[in-house]
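With one protein chain removed, the remaining protein chains of the complex are shown where they sit.
And then subunit A:
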């Protein structure tokens, strides 16, 4: 656009000012979220002594990867534990995510497409879970798990995380399915697909961003969960990362670089997940499907 009139230049200046205000706000937010992480990263490459110094050594004088080497070395007892916890967390979170998607996809689709008796009540009931803080269910669920013989097994966590993650997953996915025009499925069925094929070949691919969003959401929920893992698991070889890190680094040692290195490593899978999958969030896939 050519700047031809002064009348138009004025409102643009105001827009610019808002844009700058927005940028400054975003910058502050970035600082707020990034500083702890940067600090974590910096501490993790210090020596144990340097990490304790006062006034703090802002920048590590002699950066070292010793903590990481220790954590990743299965021969070292700390490393063996850490890798074991990491593996446990990976198993629990992956199982939670996969099972969550397997249950949430058909449930959300049914809520979106079918009118059946009790539909609204059921949908409300599903969401009701999210209106209470998770700790409320700690004791009842513990009793239930004992009764089911699941205490001290990863199964207890997977089941629990599923019940916590599913309501929001279903709700989120239902929103995605609501936005996929029903005529697409109808067209597919006329073109020779069964109802299931229409879902699988046409609707499923379009809901991939939703599925990925819910998958990331369940994975992070399970990956970071602490209270239930702390309560349901007692055997050391079963602990997941949050509990494991807490027990073996913060209680028994003052190995801050080790703790920070472990914390940093714990955030790696989530970041990788985001980076790999972010391209699916970019735009709505249904663009161009129907006339507006």
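Quick note on the criterion: a residue touches a chain if its C-beta (ideal position, glycine included) is under 8 Å from a C-beta of that chain, and two chains touch if they have at least 3 such contacts; residues count from 1.
Please note the rule applied: contacts and distances are computed from a predicted model.
For the chain that is left out, the UniProt protein name among "ABC transporter ATP-binding protein", "Aminomethyltransferase", "Glutathione-dependent formaldehyde dehydrogenase" or "1,2-phenylacetyl-CoA epoxidase subunit A" is "ABC transporter ATP-binding protein". Shown as candidates are A:99, A:151, A:184 or A:277; the residue that touches the absent chain is A:184. Touch with the chain that is not drawn comes from one residue among A:47, A:94, A:197 or A:224, which is A:197.
One chain of the complex is left out; on subunit A, the residues touching it are 181, 183-184, 186-195, 197, 202, 205-206, 285-291.
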